[in-house]
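Yeah, one chain of the complex is gone here, protein chain that is, but the others are all in their spots.
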Amino acid sequence: MRNPVLTASGTFGYAEEFEPYVDLNRLGALVVKTITRLPRAGNPPPRVVETPAGMLNAIGLQNVGIEAFIRDKLPYLRRLEPPLIVNVAGESVEDFRDLTKRIGDQAGVAGIELNISCPNVAGGLDFSTDPNLAYRVVKAAREATQLPLIPKLSPNVTDIAAIARAVADAGADAVSLINTLVGMAVDVRTRRPKIGNVTGGLSGPAIRPVAVRMVWQVARAVRLPVIGMGGIVTAEDALEFLIAGATAVAVGTANFLDPTAAVKVIEGLERYCAANGILDIRQVIGSLEIPRRSDQ
Amino acid sequence: MRNPVLTASGTFGYAEEFEPYVDLNRLGALVVKTITRLPRAGNPPPRVVETPAGMLNAIGLQNVGIEAFIRDKLPYLRRLEPPLIVNVAGESVEDFRDLTKRIGDQAGVAGIELNISCPNVAGGLDFSTDPNLAYRVVKAAREATQLPLIPKLSPNVTDIAAIARAVADAGADAVSLINTLVGMAVDVRTRRPKIGNVTGGLSGPAIRPVAVRMVWQVARAVRLPVIGMGGIVTAEDALEFLIAGATAVAVGTANFLDPTAAVKVIEGLERYCAANGILDIRQVIGSLEIPRRSDQ
Amino acid sequence: MRAGVAFNRSISPAYRHLGLAAPGFPPAFRAGEFVMIRPTGVGDPFLPRAFSIYRISRHGDFPVVVEILYKVLGKGTQYLSRMNVGQEIEILGPFGKAFSLPDGPMQAVLVAGGIGVPPIAALAAQIRNSKFESRKLEVFVGGKTAEDILGLKDFEEAGAGVHITTEDGSLGSRGLVTDLLRPFLLRPDASRLTMYACGPPGMLAAVARLAEELTVPCQVSVEANMACGFGACMGCAIEVRAEGAGPSYRLVCRDGPVFDSREIVWR
Partner (left out) sequence: MRAGVAFNRSISPAYRHLGLAAPGFPPAFRAGEFVMIRPTGVGDPFLPRAFSIYRISRHGDFPVVVEILYKVLGKGTQYLSRMNVGQEIEILGPFGKAFSLPDGPMQAVLVAGGIGVPPIAALAAQIRNSKFESRKLEVFVGGKTAEDILGLKDFEEAGAGVHITTEDGSLGSRGLVTDLLRPFLLRPDASRLTMYACGPPGMLAAVARLAEELTVPCQVSVEANMACGFGACMGCAIEVRAEGAGPSYRLVCRDGPVFDSREIVWR
């Protein structure tokens, strides 16, 4: 990776949507929209709605399915320079194993992100809210590939560190977090949910404090690299995650506002390093200083 | 209660701070800042910081302690017309029982909110993240008073409905939710946490979608009245909660922006009812309509 | 891309006309295409809003001014309504699939309701400016009251026959556009017409039913909640007719906003 800035799954399409606007080869790595075994039509509209400093989405993992992905999307993605991380979601432990195997066997795939935490499909959340289930999914995937495995964790849990430890034990190479917080909004005129699926996933700057906190907790709980995300729009936002212990960051919702957002974050990090005499951005990782108080 | 709009604990001081700005007697009920057994100095600064559409706080339950409260604050509060709900927090099950007993014996107290979910004091969160502990706290308090008991639930849990069921089983008369989400922010110039306590509680409009979702889940899970809160600034925000199933709402962080916020919400609800031919705001409660789809 | 407000004027109590000087914006567009507009930085509104391109013009010193018409409704349009000349804003586009015109003479029936006027007015201008002199144009415009009827000058300039309905009868005939449209379409050569419609969902559904009933080809420009506008979020789904089990969706921002009215599952 030439820099620690990735794209968050589901917010960067299959990358080609962004080609007209941005030099894709400047990105640290590409993470593409979740792929499932079979094609999925997705959820009924409305699928997105704005909330204060954020948005709710319930896309429902609309995707072309793994075979069409390999056939139609992978050739394009393979030609791009940044490492490609494919994100997969299964409905069962076996599903995850099979998807991992199938995608892991393809040339040009640098890593696999396991979406064990999609809140918008029935059952999708469960894998990441129970350490045992999370362990089993990652373990099964681990046996199916040598590629780096990156489980993606849900923030909708009491103890994120426990989940992180479970997937670390199962052989994960890194973890990424956070996926969206489950939320809901009501149209008071129609008295209906603003999202067709009733609840949706909350993303954007609104959730950044929760995300930074969880990244900090996980970075202290496990020895794995953490890919931090949740509300990153600017380089300053990204730095919060890096300082809190993330090894890399992903830009999500911000891509919708500005397709060049991730590249702007990269440039901003370069400026921060230059301005602060930092030779390598990695020096920033985990550099949080907690003032000690004599009286505390 | 003359209307379903309360003040959220910790955001309305002991009410007297608001007297210069607002007619306190217009409020549905008054919920005052958490009281503990002994006085608490609170956390080291910085205690508050702005975040996108919200704020983090780690006040650390600064308060004068129950005896000073009874002596110095209660006489004033008792003279106000709205029902007074006193919020208490203990460090143990026994603490909660004793506090409930002591406060429940005072004249002029209409109900007791049990803060089993303060994220900013060591151990404070645990009571509300474990159904068994939550049950025990409420059970002990139940045995100490006949007054309405309202446990306040934490959103930092995997399954809010399970906690709600536990406190319902223990004899709670209502539940209030949500308390703040645990969050964190980093000053990238100093590389220090922006909150002295490192983490703090996230409140304000940013968290409203999470709050509405949890209120909806809890209102469907238990038969108790739900007091909904989290990011309410306007009457429209309050209506989201009522429609989702809340029996009453509380205005929190918005009081800081505008000390008349709660009264403005009350006035807005009156206008909404008038404009929509609603005779009693209670008709709105739980009126969420979920469109059925033939194809779902 | 950063753009500056060139003008922002009221055109009726609830509607405004905004011109954004955007030097790098492509100076040509096709009717139906839209732009995404939002405050600079992380603002409030947070997400960009979609607006049909009404016109792209030169204006004073500005070589490229993207013009939209908007109705002041919620957060986004209230924000726009407060913008002063010279203030900055973010604009992205043009996005979307435009109305498609036959490559030859035609007889077009344009239908616009409320804030559906801008793309339809753009289409009228596009038809008028095309090389086919013999193109004929009838426009049906509807709204709640006279104040909701926009674009009359544009339609006249395009040489169209204009039919106006308002729900309260304050301009044109009282009723809905379809009240005038149905008798107009009841003619032997109806299938040689092409309809183009943009407006509120209820109107579009009624127009689509009429088109289906009378077998008039009809293109509609629809709306959906959008987060990005360029196919990245998959948020702007609309259900389309498809064989097979389960629903099928297309993206309004990429596959639309203009669709053949028969494609859509109207609710």
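Going in written order, the chains are labelled A, B and C, and every chain counts its residues from 1.
Heads up, the rule we're going with is that contacts are C-beta pairs under 8 Å (C-beta built on N, C-alpha and C of every residue); 3 or more make two chains touch, one makes a residue touch a chain.
This one's a predicted model, so the numbers in the text were calculated from it and none came from an experiment.
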Full-complex contact with the absent chain, from B:V31, B:M55, B:I163 or B:I285: B:M55
In chain B, positions touching the absent partner: 10-13, 17-18, 21, 33, 41-55, 57, 59, 62, 204-205, 233-234, 253, 255-259
Missing-chain contacts mapped onto chain C: 42-44, 82, 84, 87
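Operating definition for what follows: only the chains that are shown with their structure count from here on.
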Chain occupying the most central position, where position means C-alpha average: A
Most contacted chain pair (by C-beta pair count): A-B
Centroid-based (C-alpha) most distant chain relative to chain A: C
Chain centre separation in whole Å, for chain B relative to chain A (CA means): 32
Distance from chain C to chain B - Cα centre to Cα centre, in angstrom: 46
Residues of chain B touching at least two other chains: 52-53, 295
Sites on chain C at which at least two other chains make contact: 42, 44, 246-247
